[in-house]
Each structure stands twice: as C-alpha cells, then as structure tokens.
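Yeah, one chain of the complex is gone here, protein chain that is, but the others are all in their spots.
In this document, chain identifiers A, B and C correspond to the written order of the chains, with residue numbering beginning at 1 in each.
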Amino acid sequence: MVRFNCDYAEGAHEEILKLMMETNMEQTPGYGADPYSEQARDLIRERCRNQEAEVQFLVGGTQTNLTVISSALRPHQCVIAPETGHINVHETGAIESCGHKVWPIPTEDGKLTAKQIWDAWESHAVNESYEHMVQPKMVYISNPTEIGTIYSRQELEELSKTCRECGLYLFMDGARLAYALTAKENDLDLAAIAQCCDVFYIGGTKVGALFGEAVVITNDTLKEDFRYIMKQKGAMLAKGRLLGIQFIGLLKNDLYFQIGDHANKMAMKLKAAFQEAGCTFLVDSPTNQQFPILPDWVLKELGENYSYSYQERIDEEHSAVRFCTSWATKEKDVDSLIQDFRRILGKNRCV
Amino acid sequence: MVRFNCDYAEGAHEEILKLMMETNMEQTPGYGADPYSEQARDLIRERCRNQEAEVQFLVGGTQTNLTVISSALRPHQCVIAPETGHINVHETGAIESCGHKVWPIPTEDGKLTAKQIWDAWESHAVNESYEHMVQPKMVYISNPTEIGTIYSRQELEELSKTCRECGLYLFMDGARLAYALTAKENDLDLAAIAQCCDVFYIGGTKVGALFGEAVVITNDTLKEDFRYIMKQKGAMLAKGRLLGIQFIGLLKNDLYFQIGDHANKMAMKLKAAFQEAGCTFLVDSPTNQQFPILPDWVLKELGENYSYSYQERIDEEHSAVRFCTSWATKEKDVDSLIQDFRRILGKNRCV
Amino acid sequence: MVRFNCDYAEGAHEEILKLMMETNMEQTPGYGADPYSEQARDLIRERCRNQEAEVQFLVGGTQTNLTVISSALRPHQCVIAPETGHINVHETGAIESCGHKVWPIPTEDGKLTAKQIWDAWESHAVNESYEHMVQPKMVYISNPTEIGTIYSRQELEELSKTCRECGLYLFMDGARLAYALTAKENDLDLAAIAQCCDVFYIGGTKVGALFGEAVVITNDTLKEDFRYIMKQKGAMLAKGRLLGIQFIGLLKNDLYFQIGDHANKMAMKLKAAFQEAGCTFLVDSPTNQQFPILPDWVLKELGENYSYSYQERIDEEHSAVRFCTSWATKEKDVDSLIQDFRRILGKNRCV
Partner (left out) sequence: MVRFNCDYAEGAHEEILKLMMETNMEQTPGYGADPYSEQARDLIRERCRNQEAEVQFLVGGTQTNLTVISSALRPHQCVIAPETGHINVHETGAIESCGHKVWPIPTEDGKLTAKQIWDAWESHAVNESYEHMVQPKMVYISNPTEIGTIYSRQELEELSKTCRECGLYLFMDGARLAYALTAKENDLDLAAIAQCCDVFYIGGTKVGALFGEAVVITNDTLKEDFRYIMKQKGAMLAKGRLLGIQFIGLLKNDLYFQIGDHANKMAMKLKAAFQEAGCTFLVDSPTNQQFPILPDWVLKELGENYSYSYQERIDEEHSAVRFCTSWATKEKDVDSLIQDFRRILGKNRCV
C-alpha cells in the first residue's frame, strides 16, 4: 500500500532529523527562548523582508489557528472564512470553542474575493440590528486552499486593501504554503505575503518537518501578549528549540521550496495522467493536492494498493477523491500509480 | 407614528400589571423559590400534561437560548439550526460565545424537516474525519419561525422521531409561541410540544409580559443542574417571583391564547389588504409577522406614520419588510394603516 | 415570618411602579434606544458630573459583572478581587465561564487596599515565568462590600491611583451602592466614584427597583462595542425602557438616597440592640447588612418568626448570621425583632 491520502504520512526530511540529532544533547532555555529559535526567527524575518515581524513557533495547524484567532478578537467579533476553510470544517469547532463565530462564505474554488469581503462587511455595517449580529473583524484564508487552489499577487493585494479599508485583520493559513509558493503560476513570495497579511503562518508539518508552524505577525496590535495566549492554549512547546531547529533546516538552504517544488511536480505528473484519461476534476488545482472525479469501480480497485482520501460523491457512479503528494513522495510510486490506473481503466473512460 | 416594527413596543398586558401591583409588598424567597413561581410551574405542567417537567423562568430569549444550549452540550457538540434561526443570526454569537458551533441549514420557509436532520446527522456519522468535525447533538427550531411560519403536528412528530433515532435533543424556541398555537391552520398544543421536544420555552416578552420566558424541560438528562447554569449565565432573576406572577397572569384564564388570537386576527386583516392590492410576500405567514414585498416609494411614504422593520432588498425598486401585530395592537390602527396604504398606492400595483 | 435574610424580598418602591403604570401603553423602540432610557442616562451623567460617560442598563448583578468583565479583558487577563467578592464566591463561576481567572486576595474586611493591588501586580510583573501566569488587568471591588463595609474617599483614590500606575481597570460593583453612599461615615459621592473608577454600576435590584443595574463607563477604551457584548450575554432587555423608567424613578427626586438612608437607619437600630446585649460582630458594618455572632439556641428560637441568612460557624455554640434591612423594611418589624431578641436572650449574654 502506498499512501497518497495525505501529505503527512512519513516522519521528517532527513536534513531536519540530522539537525535535531546533532543538537540533541545541548542545553538550552525552554519555551522558544533558545538561540535556535532566535536564529530561525531571523531567517524568517529576512525572507519576509520585515525586521519588525514577531515570529513564534507552534506545533500544529488547528492549534495555530485557534491561538491566532482567539488572540486577535474580542468576544463579539467573528472571523470570515471560505465555507470550505479548515477552521469551518475540520477543526471540531476549535474557533467556536474560543467563543467566536466563523462566518462562512460560499466560494467556487475555496478562495475569497475582495468583493465578497466588502459585501459581507457592508451587510453588517448597514444593518439596523448590527449590535445583534457578530461583528466581522478578521478574514481567514488558506494558501493553497483546502482544495489546492492558490492566490495570485493581485488577488491578495486586493483582499488586503479591502481588509484595511474595513478594519479587518487578514490572516493566511499557510499549512501548505510551500506548495503554493512553488506552483507554476504562483507570483507571490514571503515578502509579499508579509506585506499583505496582518498575520500568517509558514507550515512545517505538511512540508517535511516532524511538526511545527511558524507564525509571522506583522501588525503591531496583534503582537501584544501573543505568547501568553500561546501558553494558555497549550501551544507553547517546552522544548521549543525543536521548532526553531526544524525551521532552520527548512529555510537555511531553501529546502522548504525544494520540497514544495518536488511535490508539485509529482502532482502535475499525476494530474496529466488523469487528464489524459479524460478525467474531470472537482477543481483545477496547481498544487500538491489533486481532486480527480473517478468511477467508483476504478477507485475500489485502485484502493487496494494506493490510499487516497474520499472527498464527495458526484453521482451514482462517480466520486471525487484526493490524491496528495509530498516532500516524501517517490517518483517511482507515482509512476506505478499511473500505470496501475491505466491498466485498471483499460478501454473505459473516466466520465 | 404607530409602531408595527416589532411585538414588544409597549409594556405589559393590564392583567399582568394588576397582579404585580397586588403582590408588590409581599415578602417571598428569591431566585424562583417563591410560591408564585411554584403556582406558575404547576399551571404550565398541567397545560403540558407532564407532571414531571422541570419548569424554570428566565428573562429574555437570547439568554434562554444560550442557557439551554450551553447546559445541554459538551464542548465538541453543535446545534443544528435553520440558517434563518435566531441563534444563527440575531444573538451576536451568543451560542458560539458559550463554545458551540451553530450548524446552519438553508431552508425555504425557516423550518427544518426530518429529512434535513437525518441527512446532516448522517453526513457527520459516516465521515471518515468525523472526529475532526463538530458532533451534532441538538436541533433548534422556532415556532413560529423568525419569518412567521409554523410547524404542523405531523412535521413536529417526524422531527422528534428522527431526533430520537439520531440521539439529538430537540429544542423549540417559543418566543412567540402564542401566535403559532392560535394560527388558523395550527394543530399543535402545549401537550404535543412537550411530548415531541426535549426542551422548549413559552415566550412571554413578545406576548404581553414585561419580560419572561418559561423553559419546560421534559428530558431528564437536561434537568440536571439546570439552575446552576442559569445562575452562571446571569439568568436567575433575584426577584424571581416577578416571572412566576406574570406567567400566572398569562396562563390562568388562557390570556396567553387570547393575546395570540387577537394579534393573528389583526395580522390576517393586514395580510388580506396587501393581497388585495396584488402584493406578494417573502413567505406565506399565518401568524403575527407579515412580510409583504412593496415598492420602495410606497414604503417611504407609509413610513412617515407607521414603523415597520426592514427585511431585505428584493430588486431595485422593491423591498420586503416586516409588519408585526401584537397583544397591544389596536384594530383602529390596523384600519388606518390599511386605508393609508390604499391611498398611497392609488391606482398603482404592488409588483 | 418577617424576612431579614436579604434586601430583595419585596417588589418595587411604589414611585417606580407608578411610573411603570403610567407609561405602560406607550410605544417605544426596544433595547434601550427609547427616550426614558435616554433621560435616565442624562440624570446619571449629571449626578456623576461626567457628560461623556456611557450609561447602559442591565437586569441583574451577576449578568452585569460578567458582561463588564468579559468586555474588558483579553483571554489571558484576569481580574483581581477580594476573596469574599461576589464574583469569586456567589456567581457559579460566571467570570471563569467567560474565560477569565478571578485572582482572590484575602482581606480582613472585604476591602482591597492600594498596597495589595500593587503587590499583586508586582508579583506578576517581576516573575520570570510571567507569560505562564494570568496577567492582571482589572480590579473588582464592591461598595459596600459583601460584608457591609465601605470605602472612604481616600481609600478609593489610592486604589485608583495605583490601578492607573499599573495599567489596571478599576471596576466597582455597586449592587447596594445606595447603602454605602448614605452610611454615616461615608465621604464618597457618585462624582468621586466616576472619577476614580473606569467602570462601575448603580444597583437597582437591591434598592427599590424590580430589577436593574446602571453601568457607568468612564474609560473610553471600555465604551467600545459594549452593547454588542450585552446582547451576546443575553443582557440587553427587549423592553429596555423598563430599566430607564426605574432609574428615572430612583434618581429624579433622590429617592435612591432616601431609600439607602432609611435602610441604614433601620440597620443601625438593630446593630445598637445587638451591641447593647454584648454581641460581637463578624465585621463592623455601617450599612444595611449586619453580621452579629449569636448563640445557636437564640438563633433557632428567633428563626421561628424572623428569617436571616446563615453566614458561618464561629464555634460550637455560636454562628455569624446576616440580617438585612432594605427600602421596604418597616420600623415596627425592626422593633418587634429587637423586642423578641431581648425576650429570648433574657438574662443570658451573647458571647
């Protein structure tokens, strides 16, 4: 069985493990006050071209989302998110558990537009019962989105502009950021993201680290006492240097982007094979998650040797599923998946 | 200016005020442990034909909703509600503030169906990531709904059956219950509601009381320690007898139902006048809230002497608005509203 | 049975009821946007000599405390309170339910001193693990305290000065404020309180209203969006004018202070009688709550005709109890209590 169901099936990239081994017996202060975390912070600030950014390291994505959001909002404020957003669907109500409504906006492709933000904000602002409704104060986006799509520089700049006009914080969940920044049509970089967002994070867990997400806060208001909230939410790792070390490993020699690039290439190879066989897709994704729509009988047979994750039923005979590649995906596994897919499909068509 | 914008523009029905005056200088224990509250509880249990029901009195609707829901759910559980439900729209995130997601289901008419509940529940139960999603545990409905529609006995029984099959609590918000139970096509009564629901409330604020909602809990699990939660949420009135006295006033001689009947008659008179003029409605409501779609220029002129509440824009020239009648609505005011409406409209049509 | 166990055993002062009757059938906007609430706000601002103060009306004390505190604090911040403070003891964890720790400080007499605040604040500020501890941000005091004692002007000014130096909000719970401001040794008034506190409230429930607490916010930061939080916590009364009307009744002709004065006089009469009999007291209270320490056999016999509330066991044969007077206490009831007490005690002594 080869796993394509997610991008966190293995441990860590060997470069990262190596660094952890080498430093294992050193003594350092806890909770992120160590020199490795400092060094990682510097690397990140440099890549973001923002020397004033606050950088903090947390362990996982849900934890990061709930810490950032609960740190930023007052009790009556909500966060606007795409309906498919991770915080709306796959965090067991973590944000609500911190007291805040997630305001879900339906989208075509998992992405929010500046116009949608404006409309949502205005619908609240002009409502005669505005005090009886939650007040929007933050916009949550993911890049890439949960369905693999990415934001262009122009889209992000427009979002940012609108957020600033409306007094909304813009927060980007970058759990898979490497895969967005190395997609073929991408024109964003860390510096542009740091300029557009009030807070975002560079995801490690799904990009070759054992675990770890690096939160970058550029808005001064959001920096205040952020570490208290981390501690309160159980998000301050005792041996914090483990996070610093991993991000040094990811960023020092651009390993982060090499990993993204590799996974995307593997995904594009897979995508091409599905397209060639006449498959349609739930969404046109340029990144490491692909969502082909396949006949159920093909999925069943393919599933004997390759794991994927089930997305949704399309019709009585077809389902959309997700195939993920990652830093750890071997090209030979992609090749054999393609071969087996072709063999199973035979002369049939996907649709 | 005559107010038709809501059903709580005046104080209280004179019968209720009279009772409050008569008992004013008596000394009683606080927090609902007084003989008046006991008497009101007995009256309610009797009407519900359920001698074991726990009855508690709270001050307002949002308070009641958040107290009931936070008392019933564990942290990872959510409440399913119609998208138009009061808890989803008009309570400033009160439920989320207690830690729980409101799972909104789109509806045609503000009402949930048994099938919608089943589908929602099943979509969670069969999902491979079920632990990553909130767990549905309660269904919230309003009767009448926020847009005036009502549940039939069959609809409620089916909802109840499905909820029990799925292990979901059924909770009815009865902020305007009198108006539902006295609608022409209604076939429900308090006893049937008590049998179908695990918990519901009989609203007083919008039906002639100064304030007050009577929560009726029939499910034993939900009875446990309910009063602790009331106190914690600031929902236990010190002079609790004021609530008992008001519900005695409302229920002793069926005043509650007379009030509902009066308001509905006034609303039907208004509805007929709008229909006669060719108006369409946002929804076909048999109760005290009417949602006609009217030309903006008519609304503007009408608004000089009659207040209504703005609902939503329909097209560039028409809006849906809400006219409410209540226990306090005078027939002469309805008549003059109708007359003025006809005069303003003249030979024009509504559409 | 005559009740001395609390100060909210009756309904409302007749002046207040009269005003409610007179205005009952008027139509007004809801939620405190009515002219009566505006008039009451003006009266309060005038008494506080602060034209910029935000004044909002809530229904009860626990509700007010949780609304004010959760509106003011970020998630990692706590409120310092006397160990005997209402929020620490008698609100079923309402403050914690909003996410905040109550930091209890032991006191002799229910009052906090400037030095205690400074020490608490400093113990946090200098701690090397400060981020691992809750951050103090607000100080909660009651005047009179839960055990009847009152703050002098000098004490309050010192508290205020220290709070400002430490960046702490000062919040006064004035559930029984009338009884403090009319105590013999009192040298505070509403204007002084408004100057010293960032937020406080003028209690109505225990001073002759049916219910109602008037929150006065003088600190601009705390004014922002306060009404959203009220709505979210179920603390925005639909028929908000009922609150405005009651505070007009209380303040227009200084009824509030007459009520306080009357109750204190009744309490002093009772206190003198206990003292004369050689009683000691749990605390020396100059206000409407008296805490004599009495032999259990006396309490038992007295309890047959007069209710008091049990405070705590002192030794095997003595208990401290609470006798309250109020706006509604009749002098003849105090006299007969004293007479009966003397008769029961006979030649025995209290100690």
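The rule is short, and it goes like this: a contact is a pair of C-beta atoms (placed from the backbone, for glycine too) under 8 Å apart; a residue touches a chain by one contact, two chains touch by 3 or more.
The structure presented is a predicted model; accordingly, all values stated were derived computationally and were not measured.
Peer 1: For the chain not shown, which residue from A:37, A:56, A:77 or A:97 touches it across the whole complex?
Peer 2: Touches the omitted chain: A:97.
Peer 1: Could you tell me which of A:60, A:104 or A:303 touches the chain that is not displayed?
Peer 2: Final answer for the missing-chain contact: A:60.
Peer 1: What chain B residues would touch the chain not displayed?
Peer 2: 31, 70-71, 74-76, 98-99, 131-132, 135, 225, 227-229, 231-232, 236
Peer 1: Going by the touch rule given at the top, which residues of chain C touch the chain that is not shown?
Peer 2: 75-76, 78, 89-93, 96-102, 128-129, 131-135, 309-310
Peer 1: On chain A, where is the contact patch with the chain that was removed from view?
Peer 2: Touch set of chain A with respect to the missing chain: 1-3, 6, 8-12, 14, 17, 20-21, 23-30, 59-67, 91-94, 97, 205-206, 210-211, 228-229, 231-239, 242, 328.
The criterion applied here is as follows: only the chains that are shown with their structure count from here on.
Peer 1: Would you kindly say which chain has the C-alpha centre located farthest from the C-alpha centre of chain C?
Peer 2: When every chain centre is compared against chain C, the largest gap points to A.
Peer 1: Roughly how many whole angstrom separate the Cα centroids of chain A and chain B?
Peer 2: Computed value for the inter-centroid distance: 42 Å.
Peer 1: How big is the gap, in whole Å, between where the Cα atoms of chain B centre and where those of chain C centre?
Peer 2: Comparing mean C-alpha positions, chain C is 34 Å from chain B.
Peer 1: Specify, in ascending order, the residues of chain B that touch 2 or more different other chains.
Peer 2: Counting only residues that touch two or more other chains, chain B contributes 91-93, 97.
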